[in-house]
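Step one of this worksheet: look at the structure below.
Only one protein chain is missing from this complex, and each of the others stays in its spot.
Letters A and B mark the chains in the order given here, with residues in each chain numbered from 1 onward.
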Amino acid sequence: MYRKSELLPHQIHWIIIGILAALAFYPCLNPGEFIIDVTFMLFHYAYLALCWNLISGFAGQFSLGHAAYYGVGAYTAGVLFMRFRLTPWLGMLSGPMLGAALALATGYPTFRLRHHYFALASLALAEVMRLFFLSWDYIGGAYGIWYEPVLRYSWIDFQFTVDHRVYYYIMFAMLCGALLLTWKIRHSDFGLRLMALRDDEEAAKSLGINTLTNKLVIAAISAGLTAMAGVVYAQFTLFIEPDSTMSIWVTMDMLLPAMLGGLGITYGPVIGAFILIPISWALRTFIGSTLQVVIRGIILMLIVAFMPDGLLQIVINRITRPALIRR
Amino acid sequence: MHEMLTQVILNGLFLGAIYSLVSIGLTLIWGTMKIINFSHGCLMMVSMYISFWLWFIIRLDPLISIFIIFPLMYGIGCLFQRFIIMPILEAERHAQLLMTFGLMLVIKNTVLYVWRADYRIVLPLYADLFFRTGEIVFDAPRVIAFTAAIALSIGLHFFMTKTSMGMAIRAVAQDSEAASAMGINVYKIYSITCGLGTAFAGVAGALISTYYPVNPEAGTVFMFMAFVIMVLGSMGNYLGAMVAGLIIGVTEGVTAFLISSSLRQAVAFIVFILTLLLKPEGLFGRLLRR
Partner (left out) sequence: MKSFINYIDKKGFSMVIFMKVDKRAISKVVAVVIAVIVVVVAVGGYFAYTAFFPPTPKVTEVRIGCPYPLSGTAATIGLDCKPLIEWFVDQINKEGGIKSLGGAKLKVIFADTESKPEIARIQAAKLITEDKCVVLMDGTLSGNALTQAEECEKYGVPIILGASSSPTLTERGFKYTFRHWAHDKMLARSLFAFLKHLEKESGKKVETIAIVTDNTLFGVDCGKAYKLANEDPEVGGYKIVEHIEFPIGPTDLTSEVARLKVAKPQALFLAVTVAGDCILLQRTFKKMDFNFWALFSASGHHMPEYGDIGKTGWYVYIRLPYGPDMVIKKPWVKPIADKFKELTGREFTAYPAAAYASLVLIREVLEKCGSTDPKKIRDTLAEIYIPPEKLPLAHAGIKFDENGQNIHALPGIFQWQETGLRLVGPPDVAVVKPIFPQPTWAERGG
């Protein structure tokens, strides 16, 4: 299936950089913790959506079990800190490594499965991990990991409960990093190969592209980055349990912004998150959470029915079409 | 100990038959339309609620309410096909998955909002009726549910093999373009299959409400099991789903008894992954595609 190229005019990049710069200086206005928290969550989900987009949007391997890597990251940091008194920054390094290793180990046998089967297999793997973690006492089981809070500002312990702005900046830096990485991958040969195998795997193979290796590489990158976000989550919430880090709903929260904003487009997940998260918080405040999920489900269904490729793709189609028609 | 094991296996069969009913619906929809329906479990949950309210308000026994639920869920299935499936038949696969997932979110949370997370129980007259030999007990609700499930599956088989409508469905599942060329109205078949599949899930819901507490989360676990069974029994193969359902039901029960209760659900997922990796076409190949 032919998918239109997503290149945006370079003016867009300046505007985006401008917005990001504004966001970088915003916390200096001291706007209050609630807003910092919500914006933190915004960046968090935008980042996660970007990571998910790497494998599902660019490589076309629809992963419904991405939450497993998220949980691995969170638990690595938690276990290292609570059991071995090792700084969670070490978790930031080892979490992604474990996540990538898990992606490689599970990807190798499952990547030869076709579309639907791969999605279901990834879902099943995440569920098995979650159920396993629920009964694994060493890491807490259903009890989870309860951090001993260091109620001060501590870089070595990676806890900033007194000033959430540090979390904000860390997440912001990660988001910019992920955006940059996505952009670079998108505009590299590697990215071309991924999109080729996404669009038609058989044709890509006949061109000599080693589909398995490419898929594994992007899976490892995506999983590693997701695990890093898991570590940040652990350090923010200071409480980890399998159900809030590894369930299918976590994966859904990751993929909804990506689908809304544009699958396979660099800025898509970010735009999607910037629209979705404020709406969901506003809904939460005014009509309560159950209905908020109902509305999110309806939004999902509408997106799938009318713009399955996402908002940004429609925008791009509108921009490119006049020129193409002229050709 | 051995008697307990026998009881566990027996119960696994009873439970497995219910899993099969749910799974048959799922596999029929997949067989013809190549769509995985994530909202299947939710629809079953809705029929559990219908069965409960019918019992609660007019004391209608769930087994009798099946005669209302079957056509009602059939109708809902047709609506589902018309408004949810039709727009995405030609769409990309991830779009299809997410559409049904979105529907599941909507249905489940609407039920949660309206009727809350409270547990509702149906207490039919035969709820405490059982037959015991030694340590092994056959309790009426489960035996009845098992019998009804098996009867329905056999009925389905006759329908599929002996009636022209059934053969039309199998034709569409095998090759929808060729079937269309033969003059079969493919969209009508889609509608019928969806209706049938949902009706089967509905009957499963009504049967199980006789002994299982009704709540909004009830559909989720059954649906996951149904996925596992669908793949194990070969996607599209309803007889395979029947057999695979019994296998999974027994495996789940025996694992919980002999090894550990925490592995109860995990073992089904492990079987699922192994099937996908080792024999993705399932145990029985494609019955519908012969």
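Assume a residue touches a chain if its C-beta (ideal position, glycine included) is under 8 Å from a C-beta of that chain, and two chains touch if they have at least 3 such contacts.
These numbers come from a predicted model, not from an experiment.
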Check: Pick from B:I121, B:I150 or B:M165: which residue touches the chain that isn't shown?
Finding: B:I121
Check: Which one, B:L63, B:V186, B:V254 or B:L277, makes contact with the chain that was left out?
Finding: B:V254
Check: Among the options A:S154, A:N210 or A:T237, which residue touches the chain absent from this view?
Finding: A:T237
Check: Which residue numbers on chain A touch the omitted chain?
Finding: 5, 7, 9-12, 15, 19, 26, 31-35, 37-39, 41, 131, 134-135, 141-144, 146, 148-149, 151, 161-162, 187, 233, 236-239, 241, 244, 271, 274-275, 278, 282, 284, 288-290, 292-293, 315, 318-320, 322-324, 326-327
Checklist line | In chain B, positions touching the absent partner | finding: 1, 4-5, 7-8, 11, 15, 112, 116-121, 123, 127-128, 130, 132, 135, 137, 139, 211-213, 215, 217-218, 220-222, 225, 252-257, 260-262, 264-265
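In the analysis below, only the chains that are shown with their structure count from here on.
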Margin query: Taking the touch rule as given, give the residues of chain A at its contact with chain B in the complex, in rising order.
Written below: 1, 56, 62, 64, 109-110, 113, 115-117, 119-121, 124-125, 127-128, 131-132, 134-135, 252, 255, 259, 263, 290-291, 293-294, 296-301, 303-305, 308
Check: Residues of chain B touching chain A in their complex?
Finding: 36, 84, 87-88, 91-99, 101-106, 109-110, 112-113, 224, 227-228, 231, 260, 262-263, 265-266, 269-270, 272-273, 276-277, 280
